[in-house]
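Only one protein chain is missing; all other protein chains are in place.
In this document, chain identifiers A and B correspond to the written order of the chains, with residue numbering beginning at 1 in each.
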Amino acid sequence: MAIKLYDYSLSGSCYKVRLLLDFLELDYEKRQMDFYPGREHRSLEFKQLNPLGQLPVLEDDGVRLRDAQAILCHLANKYDRSGQWLPRDPGSFGSVMMWLMFAGGELMAASAARLHDALGYDLDIEAARRNAHAAFRILDDHLTKREIEGGTWIVGEHPTLADIACFPYTALSSDGGIGREDYPALRNWLRAFHHLPKFKAMSGIAEFA
Amino acid sequence: MTQKADRWVAIGLDHQVQPGSSNPVMVDGFALAMWRPDGGPVNVWEDRCPHRGMRLSYGFVRGNVLRCIYHGWGYGSGGQCVSIPAHPDLTPPKTICANVFRSETRYGLVWTNLAETPLAALPDSGDGVEWTPVRSLYVNRPESTVRDGIVAVEEGNGSSVEADESTVTVRCAGGTVLLMAIQKVDENKTALHVVARGQGTSTSRERLALVERMELLRGQLETC
Partner (left out) sequence: MARTRDTVVLNEWVACGWPDKVAVGESYRTAIFGQDIEVARLGKDAFGIFELDEAGRRGRQLPVQVRYCCVFTTLGEPTRPLPEIAEFDEPDRRIASCGSVGVHTSPYRIIENFLDMAHFSFVHTDILGAEDRTEVLAYKTEHRRDVDEIWAIDCQFFQPAASRASKDGQMTTYAYRVMSPFSVMLYKNVFGDDTRNDAICVFVQPMQETECLAYMPMALVDPDSAMASIIDFQQTIFLQDRVILENQRPALLPLDPGREVPTRADASSIAFRRWLKAQNLQFGIYEKQAA
């Protein structure tokens, strides 16, 4: 099989890649990693595949990639005939990139809060929650404006990689003690994403919405 | 449960509560589930399933029924339990009921009254007037700071401002009227649900300008 994903079921970052693989109906081999308590991703062997010691890692026909956002771009670029997931038109391309960076950057505070609360990671939890709320507010403000323009998705008229990248850690926010009471536009967007064909939930995200 | 005051409080923009959705709302530290069936008005219930206490705001809607995500117990619009999936042939006893509160829609806003016997009238901001929804804001400041802050900022903008227990009405110099309904979330957070009428409310560009103005207001209130 051409595509191999080094995966952990509970990882929201791995879930970003699994979502796109399902949306594109791609077959792939899954190499299950003992992330916790085994910390296999921090082993010397795994660091030969990704020196950052992080998941996911994707291998595809001789190309090896780390970073969920980069992997999303690779898969969309190579396999998405429709061009929907990574639009190339000048009005959209940069915006999708901007929100991909945000998903791998500011939004990851919600992932930190979840790792602290669920798996006992030692970090500043108050700062993580505060930063997560700040990021959620930015996304909710953007989606509020999109609602007024008659749009559902982060960029343009249909879902893109921006939506896939931003979905997991916002949907999993309560795992880190981050409620969504203050974000009505965000909640509507989460629900719309949940109803996409070929969508599958993961642990911490309700199957039914 | 402590006695709840007999007054109406706005908890959201009506158009933003999507059909088939269940949403979490906190009013003065009390958790509510605001949900809408596939067709019909919004319901406001205590955010707690009577079975094992699971929050109904996590539930899912099928038709006119809100189902708890834990065991799938289904509740109809009046709060009555209509289905217990573990016992598909059982008619649920009539005593199994969600805790239902009064809710109304007016001025494009969803209002609720948490009193056991609500007698108060809904706030009056003029009948027969069409209000355009702007947005909800969640301000990390206590209610009194927010109320005083709006007056200070908007009077500074040259608007005339009237405030009462539930709302602040801002008559802007350019002819727009903003109605801001106040929801105390808890001691340190206040929500504002904003609708508008008059000048500058018809096109999407104008509505976006109002949204940006409200984001600016939120920032100003949070530096108080």
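Descriptive notes on the structure:
The rule is simple: contacts are C-beta pairs under 8 Å (C-beta built on N, C-alpha and C of every residue); 3 or more make two chains touch, one makes a residue touch a chain.
Quick caveat: nothing in here was measured; it's all calculated off a predicted structure.
Note on the undisplayed chain: of the listed residues B:D14, B:D47 or B:E143, the one touching it is B:D47. Checked against the hidden chain, the listed residues A:E40, A:D80 or A:E181 yield one contact partner: A:E40. In the full complex, the hidden chain is touched by subunit A at residues 8-10, 32-34, 36-38, 40, 117-120, 174-175, 177, 203-204, 206-208. Considering the complete assembly, subunit B touches the hidden chain via residues 31, 47-48, 50-55, 58, 69-72, 84-88, 90, 95-96.
In this section, only the chains that are shown with their structure count from here on.
Taking each chain's centre as the mean of its C-alpha atoms, subunit A lies 30 Å from subunit B. Considering their complex, residues 12-13, 16-18, 21, 23-26, 58, 60, 67, 69, 135-136, 138, 185, 189, 191, 204, 207-208, 211, 215 of subunit B touch subunit A. On subunit A, the positions that touch subunit B within their shared complex are 141, 144-145, 147-150, 179-182, 184-185, 187-188, 191, 206, 208-209.
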